[in-house]
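Attaching a single structure in structure tokens format; questions to follow.
Showing just some of the chains, left in place.
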Amino acid sequence: MAHLELNPDRVLPSDPTVRPLAREIYASVKDLPIISPHGHVPAQWLADDEPFGDPTSLLLTPDHYVNRLLHASGVSLADLGVGQSTFTPEQARAAFRHLCTHWTVFRGTPVRFWFESELAEIFGIDLMPSADTADEIYDAIAAQLVTPAFRPRALYDRFGIEFIATTDDPCDDLASHAKLAADPTWTGTVAPTFRPDKYLEPAAAGWNDLIDRLGEVSGVDTGSYAGWLAAMENRRAFFKANGAVSTDHSHRDARIEPIDDAEADRLYALARAGRISAAEADTLRRNFMFAQARMAADDGLVMTLHPAVYRNHHTPTFDTYGADVGCDIPMAVEYTNALQPVLAAFGTSPGFHLVPFTIDETVYSRELAPLAGFYPSVFVGVPWWFIDAPEAMARFRGAITETAGFTRTSGFIDDTRAYLSIPARHDLSRRVDSGYLAKLVGEHRLTLDEALEAAHELVVGNPKRAFKL
Amino acid sequence: MAHLELNPDRVLPSDPTVRPLAREIYASVKDLPIISPHGHVPAQWLADDEPFGDPTSLLLTPDHYVNRLLHASGVSLADLGVGQSTFTPEQARAAFRHLCTHWTVFRGTPVRFWFESELAEIFGIDLMPSADTADEIYDAIAAQLVTPAFRPRALYDRFGIEFIATTDDPCDDLASHAKLAADPTWTGTVAPTFRPDKYLEPAAAGWNDLIDRLGEVSGVDTGSYAGWLAAMENRRAFFKANGAVSTDHSHRDARIEPIDDAEADRLYALARAGRISAAEADTLRRNFMFAQARMAADDGLVMTLHPAVYRNHHTPTFDTYGADVGCDIPMAVEYTNALQPVLAAFGTSPGFHLVPFTIDETVYSRELAPLAGFYPSVFVGVPWWFIDAPEAMARFRGAITETAGFTRTSGFIDDTRAYLSIPARHDLSRRVDSGYLAKLVGEHRLTLDEALEAAHELVVGNPKRAFKL
């Protein structure tokens, strides 16, 4: 059985000139607290602080980063527990065995880095996953998950988390957030994030029901466009009162563009009547986004954009298992034209912050760095999802820094539902950024002192500045 | 006269930490057999096993990789023998002199690596090409080409080829393949590849004649769309019976999309009547492609895509010299939307394999790695044509691996008509992949044992898995 041992220098550059510099820079930031301004961990976990279930339901089934490559390798999603209302302990163990048996397919991926970090650093396991070690690893994790040290709050402390954000429906009552706020034994910070996507897609199935519900929850009549605006302002205020610092938006394209009120009224009425066309719905959605931006300039909630993903690309998988199971595929994105109207309107407004993310790396040097290099409101979002990985993160710095420097970027965003992977994800980011900075020192483009200062800023200063923490 | 000497470490990373690792990984794969699932070497060469002609007609005239940069440097294609029905020995020698005289323009290109490898390793020549050495090199090559050791079959053995595929018209009788199959003295494998491009472009000049001929050869009446389908199935079956493992497709875009049969009937009738519009022809072609995919899911022939090249960009050159002479220019490609319908239909079908290639590197991290990281049917094609080069190949691994790992890629494809360059092309790929793996070891992202295993898989396992060998 292969031994699992994490090299302390992993992911740092191999160049013998740069390695010791990277080691020193990384050492200076590795133990800094974790700031996580955007993610998907449920607040309820921390509010209720119940023990986690079995290893599979915690680490495997809900994590589409892991499932997708297993699916590509011939394992069915059902066998991994996806979409299964009942999943026996034997099935859960078998699912975990699939993961370990196929462990070699993750070579070269960040999943491997994250998961092995979790095994070694959280669970103290020194076995490499394989068919031979699957059961032993499974048992070792399971045995620890039932102990108090592995409850959500204990891990929050152990992970050194200082701030974490959840992602929430505008109609959510944020009960878990309120429960935490009211709990004198809780000393952390869990902020909600306003995620109104579904309420901005007037041609999508169920939109009218959602808007009805929005009316009920906000106590505002959403029969008119003006009502929609008022209801949104109402819910944003509610989120802000419950600690929210940002709103998050993921649509097919990045376009944000106003239409005049009369046209908005007309399209809104069409949509409420269920008679809006796809093209009109796009127009209305882009106007809804402009309205969100206007509200952001007013209430100061930071606006993050995660556009241009083809959701549920494999229709049969969506029909069987639903959304978020690994078949969302990125598309090309365009920002320069798409954001012109909103930045002409709010780009220099003191209250407005916009953090655009992309999986289309071509926009980093071409569009996002130039935008963030001029607009005080724009902070380039770090690599997200598929490209939250060592080489992609290094390419990001290489593409952004020469135009926008270090200060105009968002700080690391883990964006994860995999709670136990959070330390490893932040650690990986710190390693990569340390390596990038060390390379600049090795090329005499920065002094070591400057690099140490920049590294600290990337971990602490940037997320606080971009997300107004 | 400059001496030509190949450094054994050429193209391996210079980093002193990584170099010895790369050397060890490369040493473990350098002598593995060559598997070449897609290329353009004529089967007739191996069937007839006649000696090659002069150096120019073998190495220069037919190789647009070489000609194009000479053309850009002011040498006319005619002087290189392109499109010349007669070309005297003096002209052939002069053409070769052009190549050697302009040898410096190839600095930094893979043509240089390939050609110098051929000179040194196949012909044992130790002179650097230049105006001064042109004739001596020419004579040294010519003297060897007439010897038995330089006949096609002898080179096949010497090169260590295990499998090679040709590219063939659907109406081809595959006589050379049959001759080889019937020859007890032949122990290699030369598989045909079904390349139906011209039969799928209903607005192109000559399409109706081709479809008539398809009807004759298949014995199926191609007067109707149903007939086209039956004729295609017939020819695919014929190719498969003659050893084909794949079909290859190169159109302006990657879109594959079905239309209903009535609409297909209507457009097909229009096309047969010579009255189809350009837009309708695109629609019909994308439906033809969908039909090919459906057949692939049935008969199991692997589908490879090579889209988005502007063919014959310089019209006057095409008018004078015809196609494939060096003025095809790549364009941007889109895969996420374009492949959605076909992957929704066949993406998880057990018999279906799709290998998309691209010269537009932007789709590697954005689209192809995510697609291959979910769909068990999709294997990312390695860099092709212009980007079959060391740094581009390293960028490919850097863009693909973090999302799709190593197992979801196609294995190296030489795609060449330059028979003598095949060993050098595969060697270059092995060097680059070894260097990439060594870097991961140097950064403690892989162990050396894992890298050795992955390197072997890339050369042997991946092409066998992707192409079902």
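Here the chain labels run A and B in written order, and each chain numbers its own residues starting at 1.
The rule is simple: contacts are C-beta pairs under 8 Å (C-beta built on N, C-alpha and C of every residue); 3 or more make two chains touch, one makes a residue touch a chain.
As the structure is a prediction and not an experimental result, all values here were calculated from the model.
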{"item": "Number of identical chains forming the whole complex, with 2 shown", "value": "3"}
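Convention: only the chains that are shown with their structure count from here on.
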{"item": "Subunit A and subunit B: spacing of chain centres that average the CA atoms, whole Å", "value": "40"}
{"item": "Of subunit B, residues touching subunit A in the complex", "value": "15-18, 334, 336-337, 340, 343-344, 347-348, 362, 365-367, 369-376, 378, 398-399, 401-408, 439-440, 442-446, 450, 453-454"}
{"item": "Residue ranges of subunit A in contact with subunit B within the complex", "value": "7, 9-16, 19, 68-69, 71-74, 104-110, 112-113, 310, 313-317, 326-332, 359-362, 386-387, 389-392, 395"}
